[in-house]
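Right, one structure below, let's go through it.
One chain of protein is taken out of this complex; the other chains stay put.
Up next is chain A:
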């Protein structure tokens, strides 16, 4: 797949996009980098009559969400600023709880949890999960899928169908970004190899 690096100027449409109309992927990176809020284009999904050429993100995938960066200290907040609507006080508690979760306990070390952490599913065991961002071209909101729950491309496609709609997923092709930052077509590699190198997923319209 030949990859092109360029900025595309928007064609004139009724909505009147700004001159910075770029590939949505790139916009998410830009938004995070410049502390911008969600860009207009992300919000409304499919933009009619506009050819969005295939471009690479201009920026490397840098983890910009370091603590203290801007006011957004919670590094799990991906994609949408200010959603879910919880204020900074609660975010700090969530951050704490999430860390505790990862360590496998809700409470401090001194007292064991009566319930053993089972049943409600709020105990540990999340350290093996593998949440990968999935974006569908034309859809503003990225989702996340836990790849550790899948063992084949088939089950993954089934889950994506449930998330984005069956007809859509069938009509799109699944690509992924590997550890080197390259975008490749999913399905060529054995599942095991794929799992080890996938960083994020993207569903692209056929024809590009």
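Everything that follows uses one rule, which is that a residue touches a chain if its C-beta (ideal position, glycine included) is under 8 Å from a C-beta of that chain, and two chains touch if they have at least 3 such contacts; residues count from 1.
Rule of thumb we're sticking to: contacts and distances are computed from a predicted model.
K.L.:
Would you mind picking the UniProt name of the chain not drawn here, from "N-alpha-acetyltransferase 25, NatB auxiliary subunit", "RCC1-like G exchanging factor-like protein", "Protein TRANSPORT INHIBITOR RESPONSE 1" or "Sorting and assembly machinery component 50 homolog A"?
P.N.:
According to UniProt, the chain not displayed is called "Protein TRANSPORT INHIBITOR RESPONSE 1".
K.L.:
From the listed residues A:86, A:171 or A:185, report the one that touches the chain absent from this view.
P.N.:
A:86
K.L.:
For chain A, which residues lie in contact with the unshown chain of the complex?
P.N.:
Interface with the chain not displayed, on the chain A side: 14-20, 34-38, 40, 43-44, 71-72, 74, 76-78, 80-90, 93-94, 96-98, 100-101, 106-108, 110-111, 113-115, 117, 119-122, 126, 129, 131, 140-141, 143-146.
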